[in-house]
Structure formats: structure tokens, C-alpha cells
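The chains shown are only part of the set, and none of them has been moved.
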Amino acid sequence: MQLERRGATFVLGGARSGKSAFAEGLIEASAMDAVYLATGRAWDNEMSARIAQHKERRGAKWTTIEEPLDLVGALQKECSDTKAVLVDCLTLWLTNLMMAERDIETETARLLAAMIEMKGAVVLVSNEVGLGIVPENRMARAFRDHAGRLHQGVAAAAATVYFVAAGLPIKMKG
Amino acid sequence: MQLERRGATFVLGGARSGKSAFAEGLIEASAMDAVYLATGRAWDNEMSARIAQHKERRGAKWTTIEEPLDLVGALQKECSDTKAVLVDCLTLWLTNLMMAERDIETETARLLAAMIEMKGAVVLVSNEVGLGIVPENRMARAFRDHAGRLHQGVAAAAATVYFVAAGLPIKMKG
């Protein structure tokens, strides 16, 4: 489970599955400069607490950037031969895009193009949300559909894909 | 990932996981005549759009049959040494059975018996729905229980089983 110095790794997993910690571990085990690209906005106290907890775990050696919408722009600005960027996470980015009424297909296509052109390493983390009962809420169903399509695209564009459950990875590609 | 000319393959995955496209690919890579057995009924516009989209993706080389309830009869009628039938999907069939108040155990047993006697190839696609929080709705809980038991039976009767996430298969059996 070594990170390539160039190309994208996709880490998919459930809520509290240890996927972020696993992704951080991949980057810390590399000799690259670690950049944390947070897409989450602290909408409430639950979220603020989680962000603070993640930040504390990572410690001082990480550079942290927050970008809720222009993920592609931030990736393009940050990427370099010596850096590994952790995107945490795609489902929060998708939530932000939907709230801002952005066109999801366009944004997804831009991300996939950027992944392929990246100079350094990028590890993208996302929540699998499609393995429960069909949600009664229409917005939740739309979100689930967008997330599933985004994950298929990202997995296809990534060189390596892991599924994480209970803190343990299953390698699905690469 | 080659399709056997005889016997059943089970493709289990989440919503928008790419499981139908993966199953289609298995059949298209074989030299067999492709039959699409749709169990879904267009209850609303969301569903109609999805059915139309799937049909367009498959193209003209597929024969399409629609059978919401008598899946076993349709399978027995279609199966032959030169055909590969894609059943898409078992959870929609289960929904139709529950709405029609059919006995689920009896129908499941009939399907498992038919799977074993099939002359040609069959690929059965279904949605895993048991990996979220326990649903508050009693009907949803019953559905989840029926689906889980159906999946265990189908996986036991199938020669090959894949779990698909983000468009990528994990081989679980075969």
C-alpha cells in the first residue's frame, strides 16, 4: 500500500469507517509534502467538532486548505511533483455543489480531467452512500445518484482504488 | 471475468454502483445472444427516465423483455444453450411481489430451483440494501429482510458472485 508519486488514489468507505485515517496514512508513509484539502463547511456543531478532531489527528506537518466549491481550481493550484494532496471528502464537495445549484455533470467532468493531468499525487476520499434502503426524501435520492456516478468516474480515472470498512482496506484496483 | 455458457452469475451492488453496466459487459464479452429481462415497472418519471437511459446504453443488439412478476416463467421460456439472460433487477422484482402480496418464500424457492436447471447463462443483478441504519418504516424493514434472504439464496445457487462498488467488481465466489 504505497503511494505513487504521481496519479490519483481513490478511497471509498462508509461513515466512521476509518477512510480518512487510512488516506492520511498513505500520504504520511510517502516522503511527499502533505496537503489537506478540506471540502467540508462547518454547518453545525457536530461538523465543527469533527473538523477540529481530524485536524488535531493530522498534526503540524500538514498544510490545510479549505475549498468548499472550487475543488478543481484548488487541486490545480496545489499540485506539484513533490506534493501529495488529500481531498476530504468528495461527498461533502457534492453537497456543497448541490446547495450552490452548480451543474454536477460539468463539475464531475472537470474533476476527472484534472485528476488525469495532476503532476503530483492526489488521494480522494469519499463516502459510499448507496448500500441502504432507497431514501424516502427526493433530495437524498438525487444525492445518492450523483454520488454513485461521481464514484464510478473517479474510480475509473484513479490508478488505485481502496474500499475501507472497520479501518481495513480492500484493494479494488491497481 | 468470463461468462460461463451455462449457469448463474450474481452481481450485487449499491445504488448507482455500475452493477448493471458491469453485468451487461459480462454478457457482451461472451458470444451469446443477449436478452435483457427487465423486472422494473415505470411507476414515475424518475423510473421511466432510468429505464430509457439503460435501454439506450445497451443498444440494438439486445432483445428486451419486461416481466414484473413471473420472472421464473420468463427465464424458463427464454433460456437456451445460445442465450445469456440479464435479470435487472431482483430488488425491483421483490418490490413487485410484495405489492402484489405474493408469498416471497415460495417465489424465492422457485427462482433458486430455476437457476439450477437453466440451460444457458443467466446474470442476476440486485441491490444490496442492508448496510445502512435500520429503517424506521416497517415495510422497509420487511423488504430489507426479504432482500437479504433472497440474496443469500441466489448467491448459494450461483456459480459466480461479484460485489460491485464504484463500477469495480470484487469476486466473492467462483
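Each chain gets a letter, A and B, in the order it is written, and its residues are counted from 1.
Assume a residue touches a chain if its C-beta (ideal position, glycine included) is under 8 Å from a C-beta of that chain, and two chains touch if they have at least 3 such contacts.
Model, not experiment: these values are computed from the prediction.
All together, the complex described by this structure holds 3 copies of its single chain type, of which 2 are visible.
By our rule, only the chains that are shown with their structure count from here on.
Here the spacing of chain A and chain B, counted between their Cα centres, is 31 Å.
Chain B makes touch with chain A in their complex at residues 14-18, 46, 128-133, 135, 137, 140, 143-144, 165-168, 170.
Within the complex formed with chain B, the chain A residues making contact are 10, 12, 14, 128, 130-134, 136, 141, 144-145, 147-149, 151-152, 154-156, 161, 163, 170, 172-173.
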